[in-house]
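Please find one structure pasted underneath; my questions will follow.
A single protein chain has been omitted from the complex, and every remaining protein chain is retained in its original position.
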Amino acid sequence: MEQNNKPVKYDLNFAREIYNLENGSYIKQCMQCGMCAISCATREIMDYSPRRLFNLIKLGKKDEVMQANTMWNCTSCCTCKARCPRGVPIIDVMHDLKKYAIQNGYADYPQAAFYKAFWAEVAGRGKVFEGGVTARYYLLRGLDEVKKAMAMKDVGLKMLKHKRMPLFPPKKIKGLGNLKKIIKKAQEIERREAR
Amino acid sequence: MMKYSLYPGCSMEATAQANLKSIIAVAKALDLHLEEIPDWNCCGATVASGVVGDFTQQVMTARNLAIAEAKGLDVVVGCSSCYLSLAVTNKRFKEDEHFKAKANEALAAGGYKYDGSLRVRQFLEVVINDVGFDKIKARVKKPLAGLKVAGYVGCQTVRAIPYEFDDPEYPVQMDKLMEALGATATKFPMKARCCGSSNAIAATEIVIDQAYKIFESASEGGADVIATPCPMCQLNLDAYEQMVNQKYGTNFSLPILFFTQLMAVAFDLPADAQALSYCINSPYQALASYGVAR
Amino acid sequence: MEKKIAVYICTGCGIGEALDIDALSKVATGEYKAPICKQHGFLCGQEGVELIKNDIEAEGANTIVIAGCSSRVNYDVFSFGPDKIVERCNLREQVAWCHPAGDEDTQMLAEDYLRMTLAKLKNLNLPEPYQVENMSKTVLVVGGGFTGLTAALESAKAGYQTVLVEKEATLGGYVGKMYKQVPMKAPFTELEENGIPALIKAVEDAGVKVYTSATLEKTAGAPGMFDVTINQNGSTVEERVGAIVLATGAKPYDADKLGHLGYGKYENVITQAQFEEMAVAGKLEASKVAFIQCAGSRDKEHLPYCSAACCIESMKQALIVKEKNPEANVYIYFKDIRSNGQYEHFYKKAQQEGVIFIKGDVTEIAENDGTLTITADDHTMGTQSEADEFDLVVLANGMVPSAALGDVVEEPAQDEAAAAAEEPKAQAPTIIKANLLNLAYRQGPELPALKYGFPDSHYICFPYETRRTGIYAAGVVRAPMDMLYAQEDAVGAALKAIQCIEATAVGQAVHPRSGDMSFPEFNMTRCTQCKRCTEECPFGAINEDEKANPLPNPSRCRRCGTCMGACPERIISFKNYSVPMIGNMVKAIEVPEEADEKPRILVFACENDAIPALDMAGLNHLEYNPWVRIIPVRCLGSLNLVWINDAMAKGFDGVLLMGCKHGDDYQCHFMKGSELAEIRLSKISETLNRLGLESERVRATTVNIMDYDKIPAMLDEFAAELEELGPNPMKDFQ
Partner (left out) sequence: MANKSILVVGGGISGLTAAVEAAEVGNEVFIIEKNPYLGGRVSQLNQYFPKLCPPNCGLEINFQRIRKNPKINFFTMAEVESISGQEGNFEVTVKINPRYVNEKCTACGKCVEACPAERANTFNYGMDKTKAVYLPHEFAFPMKYAIDDQACKGAGCGKCAEACEYGAIELGMQAKTMKLNVGSIIWATGWTPYDAGKLSYYGFGRYDNVITNVMMERLAAYNGPTKGKIVRPSDGKEIKSVAFIQCAGSRDENHLKACSNVCCLASLKHATYIREQYPDAEICIYYIDIRARGKYEDFFTKVQEEANITLIKGKAGEVKQDPETNQLIVIAEDQIEQKVIEKKFDLVVLATGMAPNTSMAQIPCEAAYDEDGFVAAAAPGIYATGCTKSPLDVASAVRDATATALKAIQSTVRGQQ
């Protein structure tokens, strides 16, 4: 039991909000077995295992859930999803939680910046230019991260040397306009379906 | 000749050019005809899902399938992350009528429609199931006899659709492929463990820690090289091997190759098809006895 | 029947190599004057069997002794029709396979076994079945709830007249008052409408004779001839029935004892039954509801057992809340979710519908401004948690079998003489005066209860085993169970009732000696009214008249022979099993003189477990002590002390009883046989000591069917201890 003497209090409002996300209703099926906790490639550095995160959602602990690194450390390796005995598509739930976190201003993790940078590339070009993602990422993260980038310059140089880092981005796809229309429509549909 | 549509994906045009080059050459050598999907777009990968949600990401992915459907050929994917996107999206089109209707409603905004008629397949699986080990063996000119290969299948390749063609936890098919090339598949418990994937930039430590465990496991098994079907796995291991050595005080120097590169070597295809110069950790020494020169 | 004995000695399977067959034959022809004695190398082969059949036809042989393999094999080969006696003398598993070939001791052993078999024949006759007069094939079902209705319907559908007695004015019982039912079929996710009205109609259509507002005032008689007095609204009716299904159900655990969970203190803390009432009445309007599992169950202070049905019943009720108000918040507090088997789908369904499951122990329920607050040790959350604003808290208050509600029958006060003697006695099974059957049995008015008052079977393999023949408990009176189990249970009990009727009609025993047509006959002229037989019969088969004379009811009897073992006057015998029969076997064994230094140990072995175990020792060629002579008994309960007397007088150095485990997890198929035998032994130890015979010479041990590996050591150790005691001083008195 936690040191805190005052019992934590159940509040289903947050849970309901999460259960209404695209894959959120699957969380309800969680039977608290903990398989995901072990399966996770990054379990050592996760604040809460997915199981525990789902439990905290049930409890209504919005801040704890949203400030957790759990979803951001998820590498989408599919191990938990493939193993979950209740068939909860955990990585898809993590996608929803990331999206929800970004939308609700809980995006302090560096991964959140990377995600945004990646999306900006995709949306702007129809393809991803890895160099572009990196640049955008550092712009979003600011100076501290550039220091880290310097530490990694060896990696970058080696990649350049082995023709692994094209300096110029690929051409935008021809159907970019149509792709943007599709995306816009898809997001409209999603909002419609959510309610 | 068997024909397929090819979805290369963004990595193949940048960090994983060696993969694309060797795939095309190996396909040709095995009489597989690959036609690139015209004007394909990024699948968005799981990263896009985390920003715009699964539905939007899957609709984006579906644009590629919609374009490919005109030809009606199986869609072959090399990149495991792209495969995850395409295969899962395709599955939803086939199994979930409600999703299909919604997705087509969105696709229609761009003038596309997808009926869900195609099969999405991995190049590894196509090589094994459509060509078969016997034909592959017959095509080998320089058997990789004595080469000890740690078959690093990675995570998404076998877990995107579990049990589709291999055990999602302890895959064996790529090992069998390596054996068909004359090589020896080593014991490698971490063969399906995640490399850290897209955290390479934002949370490098994750990748380094994962890579360490993978290198450790491969070395314990006595591998000379690591083979993989996945561009992320290849890059993360290849690019961070030295950082792993720095952090953990280790001395790993395992070359990391796409399985298609090893096929190209065994088939004795030209150097351009083998694309070995793209490897950051030099594979030349390990492969010296198989007619490979810098 | 004039016995014409024919003995056949098989020399196959190593018997011929192990023994001097000619010498063995002389035992039959010389000592026992058997008119026919032949040997054959392959007796179970076609030629061997033909040999026997020819003798039956040409020579009129009618009493066949097969000296060869165990009776556990080739039973079908050596079967020559119901009018022939066939006795097997086990020379293979018990002699040739576990003793050295060509040894003097081995030969003596084989000869003794043949003597014993031939001696046994003297008092062995073909049984004649007991016929019940005015036999009834009607099935009586007591209890008109879900289980009772199902049992009645199914027995009627099998073509049997059926009578149903229900104490309430209407049929249906607890389930009848439910708003909806849990799923009873795949996919196990959908609530079902209450099936009781349809079941009642089916019962009526099937021609079941129904008595409502009726109870059993008295149940007298025995299978095939139970006479029940039914009291319906004060007037009585008599019915004769063949067998009975007891389906009187359970009662919810008394919620007044659950004050710690707020019951009785707060109006909105209710029981599962009250929930159903509210739902039926259309008064269920709640937007936040909690269910507390194991309210009473799995609790040493209340019901230590799990009530089995509550988890899925609460899930059902939670879904009812959701059905009425999809926006309602529903919580289930649990210890373990026990949605066993395919009810896992139901659990998942409840989760999908948004029911919140909390693994936790409720520590407090309090009321604030008219709503309830629950505090719990929330195990998977790792903290104390609180949830409030409940407008309803439902206690899953478990079940207590109707058979457990009543006072325990006290042992009748011992008369002074008996009390003074302080004779050890087996504890009588608990019988609770629950006013369900009101049996006119000497042993008490209801079925004996196991732990917690459930009149359940104690056997895993035989869940309908009953200690009152012809009466089968079904449903939640028997054990805690859900509706799906109760449904099957009802049908199974109906089958057992029908089976008992059919067996009784042809004079056969029911399980475990099913098919046995022998039954105990009492030579009343010598009875001393000691009551041992009536007290010890595990099945309550024997009543007493006012003078304490035993009144046997053969169709209640299970043919174990416990009465025969109990009787000090040896007045109880079966046609094919009796005190003199076994006595003759004991006496037939040759006990060498002290100077020969060949001790003899007599073993009485239970034929259900110990005998197969001995066979297995043989099959494994485990060698054991050759001084041992084994006599199979139906059950150690049939052990009569006179056999021990006979054995000691004859000069046996020791006697060992091999019986089944007793105590809480007893394995005796006749409940108390081995325990009774041990108690009897303890009674004679003093006598033995007084005669200068060490009581350690006679002892009991437990052997289960898998203990065959331990048997050689068991016998060797006993032999070694006897050796230390020295020879039986009675040896040369003969």
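Note that the chains take the letters A, B and C in the order they are written out, and that residue 1 is the start of every chain.
By our rule, contacts are C-beta pairs under 8 Å (C-beta built on N, C-alpha and C of every residue); 3 or more make two chains touch, one makes a residue touch a chain.
Remember, predicted model here, so these are calculated numbers, not experimental data.
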- Interface partners of the hidden chain - shown chains only, full complex considered: A, B, C
- Message: Looking at the full complex, which residue from C:N54, C:S514, C:Q529 or C:N689 touches the chain that isn't shown here?
- Response: C:S514
- Give the residue, chosen from B:G72, B:G132 or B:P189, that touches the chain omitted from the document. B:P189
- Message: Going by the contact rule already stated, which one of C:P197, C:P304 or C:G370 would touch the omitted chain in the full complex?
- Response: C:P304
- Query: Given the contact definition stated above, which residue among C:K33, C:K53, C:K157 or C:K201 touches the chain not shown here?
  - Reply: C:K157
- Query: Which of C:M178, C:A376 or C:I498 touches the chain that is not shown?
  - Reply: C:I498
- Query: Of the listed residues A:M31, A:M94 or A:V133, which contacts the missing chain in the full complex?
  - Reply: A:M31
- Task: Just the residue numbers, please: which parts of chain A touch the chain that's not shown?
- Result: 31-35, 37-39, 43, 49, 51-52, 82-87
- Determine and list the chain B residues touching the chain excluded from the picture. 162, 167-170, 189, 220
- Message: For review purposes, identify every residue of chain C that touches the missing chain, sorted by number.
- Response: 12-14, 41-42, 44-45, 69, 72-73, 75-76, 154-155, 157-159, 185-187, 298, 304-308, 336-345, 359, 379-380, 382, 451-452, 454, 456, 458-464, 479-481, 485, 488-492, 494-496, 498-499, 502-503, 510-512, 514-515, 608-609, 612, 616, 619-620, 661, 665, 667, 669, 704-706, 708-709
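Throughout what follows, only the chains that are shown with their structure count from here on.
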- Based on the touch definition given at the start, go ahead and assign the chain network to line, ring, star, complete or other. line
- Query: Does A-B or A-C have the larger number of C-beta pairs in contact?
  - Reply: A-B
- Note on the structure: Here the gap between chain A and chain B, centre to centre from mean Cα coordinates and rounded to Å, is 23
- Touching two or more other chains in chain A are residues none
- Scan chain B for residues touching two or more other chains and write them down. none
- Query: Across the complex, what residues on chain B touch chain A?
  - Reply: 10-11, 13-15, 17, 39-42, 44-57, 59-60, 63, 84, 102-103, 105-112, 155-156, 159-160, 162, 168-169, 193-194, 196-199, 201-206, 209-210, 235, 239-240, 242-243, 277-280
- Message: Which residues of chain A touch chain C once you look at their complex with the stated criterion?
- Response: 1-2, 4-10, 12, 15, 19, 25, 28-32, 55, 58-59, 86
- chain B touches which residues of chain A in the complex? 22-23, 41-42, 44-45, 71-73, 75-79, 81-82, 91-92, 94-96, 98-99, 102, 109-111, 113-116, 118-119, 122, 125-131, 133-134, 137, 148, 152, 154-155, 158-159, 161-166, 170, 173-179, 181-187, 189-190, 193
